[in-house]
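With one protein chain held back, the other chains of the complex are shown just where they sit.
So that you can tell them apart, the chains are marked A and B in the order they are listed, and the count of residues begins at 1 in each.
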Amino acid sequence: MKTIRQADIVIGCFLAVLGLFILYAASNIRLGVERALSPRFFPSAMGILIFVCGAGLAVKSWRFKGEDPKIHWPDRQGLIIVLVSLGLLAAYILFMKTLGLPVSTFLYVTASIWFLKPEKWIAAIVTGVLVGIISYAVFIRLLDLSFPVGSLLEGLLEGLEK
Amino acid sequence: MKRTAVGILVLFAALAFVWAGAANAADFPKKRITYNICFNPGGESDITARIQEQALKKNLGVDVSIQYKIGGGGALCWSELVGSPPDGYTIAGHNLPHTILQPMEMGDAGYKTLDLKQVYMFESTPNVLMVRKDSPFNTLKDFVEYAKKNPPGVVTVGGSGSSSANDLGTAMLSKAAGIKLSYVPFGGTGSAVPALLGGHVTALMSYSPMVIQYRDKFKFLAIASEKRMDVIPDVPTFKELGYDIVEGAYRGVAAPPGTPDALVKILADAFDKTMKDPEVKKKMDQNGFKTEFMGPEESLALVKKKTAEYEAIMKELGRMKK
Partner (left out) sequence: MSFSFDHLIQGFATALSLQNILWALIGCFIGTLVGVLPGIGPASGIAILLPLTTVLPPTSAIIMMAAIYYGAMYGGSTTAIVVNIPGEASSVPTAIDGYEMAKQGKAGPALAICAISSFVAGTLGLIGLTFFAPLLADVAVVFGPPEYFALMFMALTLIISLSGRALLKGVISMALGLLTAMIGQDPLTGAARLTFGFPKLLAGVDFISVIVGLFAISEVMVNVESRITAISQKIGSWMPSWADIKQCIGPMLRSTGVGFFLGLLPGVTPSVTTFVAYDLEKRVSKTPERFGHGAIEGVAAPEGANNATSTAGFVPLFSFGIPTAPSMAVLLGGLMMYGLQPGPMLFKTNPEFVWAVIASMYIGNVMLIVLNLPLVGMWARICVIPFYILGPLIVFFSVLGTYSIRFLAYDVWVMTLFGVIGYFMRKFAYPIAPMVLATVIAQMMEMSLGQSMLMSQGSIFILFTRPISGAFMALAIASIIRGIWLQMRTHAPEVALEEVD
């Protein structure tokens, strides 16, 4: 999909199908106590709305004959950067529970900065450490929020306390 | 550059081999406990938690963080509780009859009644039927007669939550008096009260604490307890007026299923001490709550007893899940 018009047509069709699917999903909602406004009403209404708008969009764009802006897709390098960044974010979330907030934050921040600018690896590590420490000191200690501390860190701290 | 990133990802993976710490009752609790409230701020569950907060912290020795998880009439909060780690650090306020009725009425409420591990039951608040001070009804009789004279469903009664004591209480009154009242659920007592103040519903089926708070704005037609409450002696009971309706909400705390009994006991003891604290007791009475002191076993027995009762009532009212 190189241009907006093309995207509109494709997405319009996709939305139309989505709308029908939502209508179907809505009709399967189990009814509980009878309460004048059915839990199915709004989802069904949305399904219909999305179907109509999606179809309308596709049709309107199909018939359009004016100036058609191009979509700004990233170049190859940009694409890699985005995908890896997303991957690092996913890893960050996945490991937060086990590694705990401070450690996984340190790893994430360091890795991301390093990845975005490999020559500034010192800045990467320093920032990572700083942010990791801050996340522990401020959010876990000072504000006492229930972020996971991570068994690694816990063990370390327990060891330190003894 | 790509290799470095991959290398780091591998490092993540390697570090993921963790040594776990088992829950140890000997040093429980050692960090803050999260106390989830399942209803709107300003409602009974909230007010009670606020009354308990200080004493609870003293008796547990750690901070207690009150969080709100509002939605589905409490169902959201309880289904989340059931999925929480059973390490004693997450508890939630829970209500009867809600936790019994919701799975019954909804089919899939996200939790089962007995999944909630009972820790302590600390209060009950009977239902109270109330109308505005300027309304034409002075007694329950007036109200019922009005409902009979009008088409079914015209008389609206607001309350807190669906499948709640307010809900059931309204249904029971409808049946007992032979009228059809329309129950309008609100997110909590906190949002039901403005509806009555503004005259958008005819009456409220709410809880006893509201009698004290809104003494000068509302008239109270009847209370659904066995006897009149000492703190509000001029409100007649439904029983006195000829309707055998004793209904209200019991409130307590529950823990996720699988929480070790040792931890539950520690929590229960803390709550017990809290409810017996004279400051707490005073505030509870002042605010129209009836304090209860039921530990884990008693609470579980109550739940089972009520479940059997409600099953019968629900079948009678025709509201069991189809």
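Heads up, the rule we're going with is that a residue touches a chain if its C-beta (ideal position, glycine included) is under 8 Å from a C-beta of that chain, and two chains touch if they have at least 3 such contacts.
All figures in this text were calculated on a predicted structure; none of them were measured in a lab.
> Can you list, in ascending order, the chain B residues touching the missing chain?
Chain B touches the chain not shown through residues 34, 40-42, 46-47, 49-51, 53-54, 57, 63, 65-69, 71-76, 79-80, 83, 102, 106, 108-110, 153-154, 156, 162-163, 182-187, 190-191, 193-195, 197-201, 212-217, 283, 286-287.
> In terms of residues, what is the contact footprint of the unshown chain on chain A?
4-5, 7-8, 11, 15, 22, 25-26, 29-33, 35-37, 39, 42-43, 46, 49-50, 53-54, 56-57, 60-61, 64, 66-69, 71-74, 77-79, 81-82, 85-86, 89-90, 92-93, 96-97, 101, 105, 108-109, 112-113, 116-117, 120, 123, 127, 131, 135, 139, 143-147
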